[in-house]
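In what follows, a single structure is set out as structure tokens and then discussed.
With one protein chain withheld, the remaining protein chains of the complex are depicted in position.
Let's turn to chain A:
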Amino acid sequence: MAYAHILKVLHRRLRQTATQLCVQKCYVVHTHRALCTAPAFVRLGTKISSLDCLTASQRHQVASVHCTARNRSSPEDRGKSVSRYQSGTPKPSAAQKVKDAGRDFTYLIVVLIGLGVTGGLLYVVFQELFSSSSPNKVYSRAFDIVKSHPEVIGAFGEPIKCYGETTRRGRRQQVSHVEYMKDGLKHMRLKFYIEGSEPGLKGTVHSESKENAETGKYEFRYLFVDVDTYPRRSIIVEDNR
């Protein structure tokens, strides 16, 4: 299909310069297309390489075409060449038009479905990253509060890092959370893990946040850290119950 496109571009360009070159150019391009496609690697390669091949061949042949064109051009030839390469396909019949319309319609449906799916996924991502009521935002805020609490820093040592649940591939982005309704307001419970510079010491942060009726943002009801030592110890960072 690339070659058909290239051919069309070449045709358009040539018609502007001189119509007598048209016939010669087509012959030249046909021969060079054969040359270019002979090695399988060029074909399997990118369009750019084949374009380079063609443009290089085109440049080479322009000189020779100029020489030979003047001998072969004559009014009937010119007319024939123009009619052969300019009129294109004959006028499409009604059945052909219906088929074309049907095909275009199915393509349009496919494009719309694709756009819909893409838009949906992007909306989910934006909501997750930018909406202040998404678990990720609550996780960020909880981590910021926990990170700067002096007792936590004393227990774990700076710098403190946090992560969520481990998936199969080893990525730990998902944070375990539960959302539920209570007294007509949305509550969210969150659980993530923190580690500090203290070797081997892990902690679990539990938080519950309640949606504020006026502002719609989540406020923390409680926030505490379970330190994974023996005996287990909990650091209560916030308790707004």
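Note that in this section a contact is a pair of C-beta atoms (placed from the backbone, for glycine too) under 8 Å apart; a residue touches a chain by one contact, two chains touch by 3 or more; residues count from 1.
Rule of thumb we're sticking to: contacts and distances are computed from a predicted model.
Protein name for the hidden chain, per its UniProt entry and selected from "Alpha-endosulfine", "Superoxide dismutase", "Translocase of inner mitochondrial membrane 17 homolog B (yeast)" or "U6 snRNA-associated Sm-like protein LSm3": "Translocase of inner mitochondrial membrane 17 homolog B (yeast)". Looking at A:Gln96, A:Thr166, A:Asn212 or A:Thr229, the residue that reaches the missing chain in the full complex is A:Thr166. The chain not displayed touches chain A at residues 40-41, 43-44, 118, 120-125, 128-129, 136, 140, 143, 159-164, 166, 169-174, 178, 180, 182, 206, 208, 222, 224, 226, 232, 234, 236, 239, 241.
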